[in-house]
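Have a look at the structure below before the remarks.
In this view, the complex is presented without one of its protein chains, the others remaining in place.
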Amino acid sequence: MNDTRNTILNRLKAASSDQTMPSARDISNSVNWSSNYTVQLFRTQLQSAHAEIYDATDHSWLMTLQHICRVKHLKNVLLSPATPWGKAIIENSANLPSLKYYDNPVENWKQSLFDGIEAAFTSTYGGIANTGTLILWPDSQEPRLMSLVPPVHIAVIEKTKIYNSFAEAIKAQHWSETELPANMLLISGPSKSADIEQTLTYGVHGPKELVVIMV
Amino acid sequence: MTTKYRKQFSNALAQHEVRNNTENVINKLRKHRLAAFPDQAEWVNLRRHSTAIRVNAISKLPQLLEQLEINLQRNGIQVHWADTTEQANQTVLNIMRFHDARFVIKGKSMVSEEMGLNDFLNTHGIECLESDLGELIIQLAAEKPSHMIVPALHKNRKQIARLFHRQFPSIPYTEDISALAQAARRFLRHHFATAPVGLTGVNFMIAETGTLCLVENEGNGRMCSTAPPVHIAVSGIEKVVECLDDVPPLLGILTRSATGQPITTYVNMISSPRKPNEKDGPTAVHLILLDNGRSRIYSDPELRDTLNCIRCGACMNHCPIYKHIGGHAYQTVIPGPIGTILEPQKNGLDSYGELTQASTLCGACQEVCPVSIPIPKIINRLRWEHIRKNSYSTSGAGSGRRKTEAIIWKIWVWNCIHPGAYNRITSVATSMRRLTDRILAKISPWTTARAVPRLPDTTLHERLKALEIDNE
């Protein structure tokens, strides 16, 4: 195996030229948008990708969540009991459906995760306006499958963490100097496909609905 | 001479349903792309930026691969190198056997198509299941993808409805696209939950951080790389980029060029297996780096541009020839203009050289290429290699040389460098035009669809001489 590696690399090195390339890679595409415009763009882009958006405040978001669960007739919601959001939900769970916690390795309850959970609530690491994107940074508290397996994904995002572009988010959040998570995610709508006649249909393998609460 | 490919192309042209389906989808993809780049200046900038990123990465390819390997291994991802598709297949098989796995669920991967992985694993008693909707359709129909991005674009909903009904008799017959997608969802969900191994392709590999990027819309790529305990990623060695900052421009131009989307629903950036205390994600992640002729392409500075490709499919969407003959007629893993230059280089001009003739050099492919690959220039170069007497770069070079054709060109040269003879011949041809018209009428390939061009009574040389527009 090591031989193969060296054979390939040696072939490439033998061919590698000394030509120095014109480095135009640092072209800056930064824009100067007002924060209002950024938030508005984020909203319209996500909406055009079929996501539902709710506006809320630091105080009202729990009521918004209750409203969402009610209108969607959700029987349960998966969440993390460790995040500040999760703690607040648990403290105010009166008008919410049954709360489920991802407190076990997936191997112990995979089938019930796939078959029994109707929705998951997650926080986000930030947002990207020009593509209408949620940044998720899954960890031991909010594992990867939360935003993938349940048919409804409810995410909360702070407006102050919405960046103009992906490039700006990487810079502002210092990704290059941070240990990246096992699986960093950009999510820009519910799951979809256009594989048949290039006609869009939603909810193929991931969530059928993406609901975003902006605070 | 009716060659293998000409027969194949004729057959493809006779399949009117496939041609209709292909054209319908392609027209939509063209429209979507056009709408995605409303600002010409922005497109020019983004394209220049993206081209520079790829050219930079390719120029440092061996160094970046070494850096990538170090960072992936530091992150806990196991790296395997494969010189050939046989080696890559064997590596997958070894991993499967190590985990005692007999089933693999797959996300969309053109490299796995290149490897012929499904057939290989099947012969070793391992079942493969495609989970991308388009790939699933292809697998159920026992066909090959006809497009890199939209693998089943040659099939319309009625054909897919019949296929699903045959394969899943328990599901009622439906031509509703949403219902068909839901049927696939129900069928695959159980397999995502139980598969011991998931396999995907890769869109970009980031050397700086040791990260694998996967873009997709359905969520099946995430499923395959997250739900099973083992994830195998397969990639060509050329997919590396230098740093994280290189990803946003490439990602943006990739999705907009491919389908006109500002971004795909999911961008999945995998940097390690499950970390301690984490509750999901595969405990083992493997990356197989496949060469399969790429380092040979790399050795030629002109042909090297082929490796800049980010597999967006825009060249095929805008190719008039692809539009008419469809993807299957190419009989390659990757069809369309990029396939026309890539496949003969990978697999030899002796088998695939004639593909280089499947181009009018109209330049539509290069015009939309997000990383400015000069496809017509490389086609021209490969045509040269195909008929060249001595050649070095591409395997099967010289295999297309035919004695009669070479003699015709020799005569043509003699005629063109002897103006006296040239002028006499053209003059005779026009003055005896009744006869020449009759001869021309016999060139059947031209005249099946076109009237014979009628010769004038005198040439331009003669007319201008008569007007005394002459040498000074």
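Letters are used for the chains, namely A and B, taken in the order the chains are written, and counting of residues starts over at 1 for each.
The criterion applied here is as follows: contacts are C-beta pairs under 8 Å (C-beta built on N, C-alpha and C of every residue); 3 or more make two chains touch, one makes a residue touch a chain.
The criterion applied here is as follows: contacts and distances are computed from a predicted model.
Enquirer: UniProt names the one chain left off this complex as which of "L-lactate dehydrogenase complex protein LldE", "Cell division ATP-binding protein FtsE", "siroheme decarboxylase" or "Amino acid/amide ABC transporter membrane protein 2, HAAT family"?
Expert: Going by its UniProt entry, the chain not pictured is "L-lactate dehydrogenase complex protein LldE".
Enquirer: Name every shown chain in contact with the chain that has been left out of the document.
Expert: Among the chains that are shown, those touched by the missing chain are B.
Enquirer: Quick one: which of B:121, B:297 or B:368 touches the chain that's been left out?
Expert: Only one of B:121, B:297 or B:368 touches the chain omitted from view, namely B:368.
Enquirer: Considering the whole complex rather than only what is displayed, give the residues of chain B touching the chain that is not shown.
Expert: Residue positions of chain B that touch the missing chain: 6, 9-10, 13, 34, 37, 40, 43-44, 47-48, 320-321, 324-325, 357-364, 366-368, 372, 374, 376-377, 380, 382-388, 400, 406, 409-410, 412-413, 415-417, 419, 422-423, 426, 429-430, 445-453, 455-456, 458-465, 467, 469-472.
Criterion: only the chains that are shown with their structure count from here on.
Enquirer: I'd like the Å distance between the centres of chain A and chain B, where a centre is the mean of that chain's Cα atoms.
Expert: Each chain reduced to its C-alpha mean, chain A and chain B end up 30 Å apart.
Enquirer: Going by the contact rule at the top, pick out the chain B residues touching chain A in the complex.
Expert: Those residues of chain B that touch chain A are 21, 24-25, 28-29, 45-46, 48-49, 52-53, 55-56, 59-62, 65-66, 69, 80-83, 87, 131-134, 137, 150-153, 155-157, 160, 177-178, 180-182, 184-185, 188-190, 192-193, 208-209, 211, 217-220, 222-223, 225-227, 229, 237, 243-249, 251-252, 259, 262-275, 277-281, 289, 291, 295-296, 298-301.
Enquirer: Any idea which chain A residues touch chain B in the complex?
Expert: Chain A reaches chain B through residues 1, 4-5, 7-9, 11-17, 19, 21-25, 27, 29, 45, 49, 102-107, 110-111, 113-114, 128, 130-133, 139-140, 143-145, 148-149, 165-167, 170-171, 175-176, 180-199, 201-207.
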